[in-house]
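For this depiction, one protein chain was excluded, whereas all remaining protein chains were kept in their positions.
Entry: subunit A
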Amino acid sequence: MAKTYDIVIDGKTCSAEHGEYLWDVAKRNGIEIPALCRSEAFPEHRASCRVCIVEVVARGRSKVVTSCVYPIEGECEVHTNSPRILQNRKVLIALLAARAPESDLMAAMASHMGASEGYERLEPLDAGKCILCGLCVQACESMGTGAISTVNRGVDKEINTPYGAASDDCIGCLSCANVCPTDSIPFMEDSMTRTIWNQTFELSRCKECGRVLGTQQMSDVELCDACRRKAIANELAETYRFV
């Protein structure tokens, strides 16, 4: 059994197992810490948006940590909304909002944090909604496809497929677009096709009811869940009719 500690988050005493991430402990105890690059779908987190910073006081010292990847290894006191954290988080949000000027989410967060004004010196990039958190890359890798990655570095960094061309690895599953916190990955879909990452996929449909199942590259399943269940039920009924 792992060792447990009593930690105090915003005045509330919470029990945490050794090695558990601070963000998870807070969440379990009803304390919400904002985060952008975090998805429940993955066991490991990125700490790249840095919005989930909190102040941890242990052994008389205070430090700022990213709570999504901070493992609890002793008793401590945590402040998720101290003046220092609010100020730091405000600057982080202002920077992310300037990076993704077209994102409604970032604009809303900036105005909520009071970061819409006073940061005019941050010249907004002329590029889209992406905050470069890399969650899409993580999603693509965990799908086993690994079709997209971060390209270049510094101010030229972006998310793309190799050579900005159609990738043989991409299956058009939309995991990247679904996991994106700022909806920055563009894709188009009509009744027959789906276009994402510089290539167009043909959609496959349930051969019974015609519902869209995904792209043909995703799987060779021919029936949707409902129709498959119905088919199995019919088969069972047929088999056991005379029993």
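Of note:
Following the convention adopted for this analysis, a residue touches a chain if its C-beta (ideal position, glycine included) is under 8 Å from a C-beta of that chain, and two chains touch if they have at least 3 such contacts; residues count from 1.
Keep this in mind: contacts and distances are computed from a predicted model.
According to its UniProt record, the chain left out of view corresponds to "NAD(P)H-dependent oxidoreductase subunit E" among "Spore germination protein", "RNA polymerase sigma factor, sigma-70 family", "NAD(P)H-dependent oxidoreductase subunit E" or "Threonine/serine exporter family protein". Only one residue in the set A:Ile72, A:Ile148, A:Cys180 or A:Ile196 touches the chain that does not appear here, and it is A:Ile148. Touch with the chain omitted from the figure is made, among A:Glu102, A:Asp169, A:Glu208 or A:Glu222, by A:Asp169. The chain not displayed touches subunit A at residues 140-141, 145-153, 161-163, 167-169.
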